[in-house]
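Handing you a structure now.
In this view, the complex is presented without one of its protein chains, the others remaining in place.
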Amino acid sequence: MNAGASKNRPGATAPAMAGPVLDIANLSVSVRGEDGEREVVSNLSLTLARGETLCIAGESGSGKSMTALAIMQLLPQPAARISSGKIHLGDTDLADLDERRMRRIRGDRIAMIFQEPMTSLNPVLSIGRQLTESIEAHTSLSPAEARQRAIEALKAVRISEAESRLRQFPHELSGGMRQRVMIAMALALKPDVLIADEPTTALDVTVQGEVLELLRDLQRQHGTSVILITHDMGVVAEMADRVIIMRHGRMVEEGTAADIFARPRADYTRELLAAVPRIGSGVGRQKSRDVETATPANVAMVKDLHVRFDLRGGVFGRVTRRVHAVEGVSFSIAPNETLALVGESGCGKSTTAKALAGLVPYSGDIVVGGRNLSGLGRDERKAVRRDVQMIFQDPFASLDPRMRVGDLVAEPLVIHGIASRQERSQRVAALFERVGLSADQMELYPHEFSGGQRQRVCIARALALRPKLIIADESVSALDVSVQARVLDLLKELQREFGVAYLFISHDMAVVENISDRVAVMYLGQIVEMGTRDQVFSNPCHPYTRRLIEAVPVPDPARRRSRFARLDQEIPSATRRIGEAPLKLALQDIGNGHLVAAGG
Amino acid sequence: EDTVDPNAKQGGEIIATYKDDVTTLDPAIGYDWQNWSMIKSLFDGLMDYEPGTTKLKPDLAESYEISPDGKTFTFRLRHGVKFHNGREMTADDVKYSLDRVTNPKTQSPGAGFFGSIKGYDDVAAGKADSLAGVTVVDPYTVKFELSRPDATFLHVMAINFSHVVPKEEVEKYGADFGKHPVGTGAFKLAEWTLGQRIVFERNPDYWHKGLPHLDKITFEVGQEPIVALLRLQKGEIDLPLDGIPPAKFQEVMSDPEQKARVVEGGQLHTGYITMNTTMAPFDNVKVRQAVNMAINKARIIQIINGRAVPANQPLPPSMPAYDKQYKGYPYDVAKAKALLAEAGHPDGFDTQLFAMNTDPNPRIAQAIQQDLAAIGIKASIQALAQANVIAAGGDKAGAPMIWSGGMGWIADFPDPSNFYGPILGCAGAVPGGWNWSWYCNKDLDAKAAEADSIVDPAKSDERYKMWSDIYAKIMADAPWAPVFNEQRFTMKSARMGGADNLYVDPVHVPINYDNVYVKDVQ
Amino acid sequence: MPAKPRAGVWRRLVKRRLALLGLVIVAIVVAGAVLAPWLTGYDPNEQMFDGLTIEGSPLPPDAKFWLGTDLLGRDLLTRILYGARTSLIIGIVANGVALFIGTLVGVTAGYFRGWIGSALMRFTDLMMAFPALLLAICLAAVFQPSLWIVAMVIALVNWVQTARVIYTETSSLAEREFIDAERTIGAGAPRILFRHILPHLLPTIIVWGTLGISTTVLLEATLSFLGIGVQPPTASWGNIIFENQTYFQAAPWLVFFPGAAILALALAFNLIGDALRDILDPTQRGRA
Partner (left out) sequence: MIAYLGRRLIQSALILLGVSLITFALLYLLPADPVRQIAGRSATPQTVENIRQQLGLDQPFIVQYWHYLTKLVSGDLGRSYIQRSEVTELIVSRLPASLLLMVGAILCELLIGLSMGLIAAVKRGTATDQSLMVASFVGVSAPQFVVGLLLLYVFAVRLSWFPIGGYGTWRHLVLPSLTMGILGAGWYARMMRSSMIDVLRQDYVRTARAKGLARGAIIFRHALPNAILPVIAMIGIDIGIFMGGIVVVESVFGWPGIGQLAWQAIQRVDIPIIMGVTLVSAFAIVLGNLLADIIAPFIDPRIKLR
């Protein structure tokens, strides 16, 4: 315990302690699939020193998780197995330990945190139960002592009212808190090694900062060695002592964090780093264009948009509560312009988009191409609909898995009765080429594509109708950085070419800075700040905006922060009792159309 | 005073089983196989039969007189007969019981039996509460005046519906009297757990000294016949009262030890096929005769393991007026075909045969179907729940042919007239009636009325002769094809004692509880 | 390249040992039903004189009557073969109708929320609250039973579960993002229902279809057992047992053979249905 306590951080100094805690030599993991065995981790060797943080980064599917699971001996059975190699924890080789002895090591000497805090905790057991059971499994503490230890662990991860939390269930906690509980669980027994597999990917930026901060703190206190798996180079820069870059199951580069970022040796590493979006390096357009309020030239105008979801209750199923998902949002989008809508999870971004796309009932005005949607008949609305298309977050979920992609892309044309069959397939082929797919891929099904390719299919489909506005709801969030960069480029290109306007929804400030002309920051269903990209990023006026920007980890170890901005409280809920409408924020123009909510 | 079996031992308990739950023990209502003789053991009527026979004898009545015109019956009641509640039964109770059973509010299925009593129509129509024809002369004398001479009246005074009930208990329990029966009978009800068991206890104050022999009878209900038989074989029960299940019959009869415990007897039952005489082609007597000749009765009896005798007339052999000389229609396929051809159906025709859907009736119907097919009649079978068959039969255009099994006629009392009125007379040939062949012969109705006005017991042979003629005439018209008369096979445990005919009592169906006993009591 | 969806379902089905067993059984039953007249020399309804003992007991299996005779002296094998026709017809027709009603109700209620949907689902709940067999008995009593009526009665009783399952699935499908995506390109309800929702329901429908056949065959047998099934002398496996059930001790073959037939057919359809469920489940795709 005192081993790492004295160590200085931050600092990329190599760990001083002799002898690695964990020593992996020539590890190979293979998976049995329909077409035989396939190596997903090949010949991987690494060491982990005491008190060190080792980051494993790399694109999706590169074998990061498999490595972690191999160390834990938790490879998915019976598909995957360690085909060769040794994993030494101290003197024991984990690779050929029997299950019973391994069980004693898991949790006690090596602990692991998983990516999804929502699903990694057992929904039907209380927090207390889940914490104490691992303590009881590995120590001879009495239930009362174990409970005490659990409370300490919760306090250590800075969970308030730790004692009463023991009685709560996972679903009663927010994502960030759940991940903190996971960390508490992992650290309660003070393991030598902590493996964290994408511990913050599922979290909002602000919460991500929290959790990373906490990991660092705890490591400082206990001297635990950490293997941190992530694909976010920002996180790597913030956290790593040493970095391993993986691709296709192989290590392509290893080095200290500073070295990797400053002097990447492998091409792939360079490529990876180049693709990482950075705040302040937005190379999109130099000047933010001036934006007027609603003009007939605007492709879309939203005025005082309200979307509320009724929650029913009571004996007669009357509406008792209401989710005020969108509360009086107004904005307009000019042709050829990109308006970004940012904000934390649940603030109403998607709902706004859906209202615009006609997927949820709303009140207020939506004017597309000069026509107010609410006054139109069915056929007219269908016609107007052509002008607004949408690209969803998850390309896989938004494509009917049972249709060929060619048919999917052609479908909008069919529905709107555009072009003959033959012209259609020509147009679809042209679209495919335009978005960087080959025409013969039209015959394939969505699951036969990679994530980036699928998103291209979605884009092609959205383009089929030549819309004036494309709503991109977290369209690149699910993609790997490199793929993400390529898709963003494609979007920009298409904008130049066709003059489409984008409503670009994202929670990633760095991406937003890259692509947007104007930015609207949403909080609890309302816009708290709106202005050109430069206005918002160089002069964030609303505290919430500021916090969002600050929370983004900077992919540069040299600019590592000693502390992340702390969130003072959980995001309040948009659900309210009937009759308790949320307070309406008034936006003030503080110059050049930079609107900021008063008070904040 | 009739005799009590001198070998009978007093005391002991037995267990008897039934499949169906007992519905009610109210004598004015109960009309089931199960409760018929149970009620007879709980209640008494003015008349009864000698145990095991069809011979009438006075019961609660000590004696009776019939006026020469046959329209007035005077009964002198036995003294000192007590209800189970301790009160003495008097002539008022007799009158009350008859007023009750005929009152429409009682909804008695047997009300119609009392149609010959003066004032019945008024009571039935709800115009009077009391039968004008029944008068209490003194506490021990009751006089009945009839609107017409009725030779069956003494039988009517023996059927359950005329059994005597105490007014105070009826009023106390109201509609639930059937669950709390209080009578004058040999047994009284000790326990009734719905759906499980009914327990009878010996009535120590029974007026007939020396009866009943048993201290207690437990009826367990809800027992499948096959289960009951298995239990009997294991010695768990004494009397499986639904009889030997067909599936087991062979096994039982081939084992001498078991066979020795089986009592066989006749039954006042006839199984027959009705043909709707108002529906073409059965409106043609030749077609009906052809059907009579087409049925292979021996084969059908074989199917039911020989548990019946072939029938050639409506009356069963054990019924007075059964005509032993009558030969009936022979089984003659060729002749039947010829008759059909004569009737204009050389190639037969399509029709329907209704039957109840419980074994063995669908099987018998199929055997009949095959026999009919042999002469070209293609009958499709409608095997339905009892209620639906009855509904079809009571509808003039409902059912061309019905196999009566399961709903067939078991006589209410051993008198030839009982096979006529509702099932062959004009009175039954009405919508909802039981004359399913819709056969209505006014001449025969008149003859029947004439026969039944011969009240004098001395002239009963003459009366029976008239009835035999009536049934012979009916057979000439052939509205029915009588198929068989079921034989009863009652199996009992080895400890059961008493004359065999008690176990196949023609009136106390299925057995006479009052007179049987067990041999293993000290 | 992974296999295209549904291409090769048959091949994958045949590869599974249990499913293959099921297919073989079904094939045997179908063949038996179709070829019945050529497979036996007897008429299913002929009550043979030498088919009973003198005492009227049925004959055990022997060289002449391979599976013995029934209580009327008919050849049991012949009746079972012909009975397969009835059981298959009931299984396929009743189940088909039930499946159709269930799918219709389920899809409509699941896709169109609002009062139509809730009215339909309330009605389904109501039907769920009916004790199924009791309802069947009542229905069978109202309509005089014939093969087709029995099939309809069974269908009327059996559509409910299908409706429930389809409803749940449709409503979750309707929430899927790709349906939203369809709406944004202007697709109308018919298109979404027929082009996008129904194809996704197909595996469920197929699986419920096969599983439902076994339920249906059993229900027909039960109705026949209670004496309200297909009318005699038409043979169905259920009424063969019904007619002979009391003889299960004295003549066990009368219950055993048709019972085994019902069990085998139901088992076969269950095995096929289960295998189909695995094969058609998209989440299972790509797994070993």
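Residue numbering begins at 1 within each chain, and the chains themselves are lettered A, B and C in the order written.
The rule we apply is simple: contacts are C-beta pairs under 8 Å (C-beta built on N, C-alpha and C of every residue); 3 or more make two chains touch, one makes a residue touch a chain.
Predicted model, so just to flag it, every value in this text is computed and none were measured.
Within the whole complex, touches from the chain that is not shown fall on A, B, C. Among B:Y31, B:W467 or B:F484, the one in contact with the hidden chain is B:Y31. Only one of the listed residues, C:L218, C:A235, C:A251 or C:I279, touches the absent chain: C:L218. Per the touch definition above, the residue from B:G11, B:P104 or B:P330 contacting the chain not shown is B:P104.
For the chain left out of this panel, the touching residue among A:R104, A:R466, A:R559 or A:R577 is A:R104.
Touching the omitted chain from subunit A are residues 72, 74, 78, 102-108, 111-112, 114, 116, 119-125, 133-134, 137-138, 169, 171-172, 182, 185, 311-317.
Take subunit C: the residues that touch the chain left off the picture are 18, 122-123, 125-126, 128-134, 136-139, 141-142, 144, 214, 218, 221-222, 225-226, 238, 241, 245, 248-249, 252, 255, 259, 262-267, 270-271, 274. Counting the whole complex, the residues of subunit B in touch with the unshown chain are 19-21, 23-24, 26, 29, 31, 104-105, 107-113, 115, 121, 124-126, 175-176, 178-179, 193-196, 220-224, 227, 230-231, 234, 385-388, 390-392, 394, 409, 412, 421-423, 427, 430, 432-434.
To be clear about the criterion, only the chains that are shown with their structure count from here on.
Chain centres here are Cα means. That of subunit B falls 45 Å from that of subunit C. Between subunit A and subunit B, the centres computed from C-alpha atoms are 87 Å apart. Look at where the CA atoms of subunit A average out and do the same for subunit C: the two points lie 48 Å apart. Chain contacts: subunit C has no residue touching two or more partner chains. Across the interface of their complex, subunit C is touched by residues 32-34, 79, 354, 357-359, 382, 385-386, 388-390, 392, 394, 397-403, 411-412, 415-416, 445, 447-448, 458, 461, 464-465 of subunit A.
Per the touch definition, subunit C reaches subunit A in the complex via residues 1-2, 4-5, 176-178, 180-188, 191, 195-196, 199-200, 282, 285-286, 288.
Within the complex formed with subunit C, the subunit B residues making contact are 225-226, 245-248, 250-251, 253, 299, 301-306, 357-360, 362-363, 365-367, 369-370, 380-385, 388.
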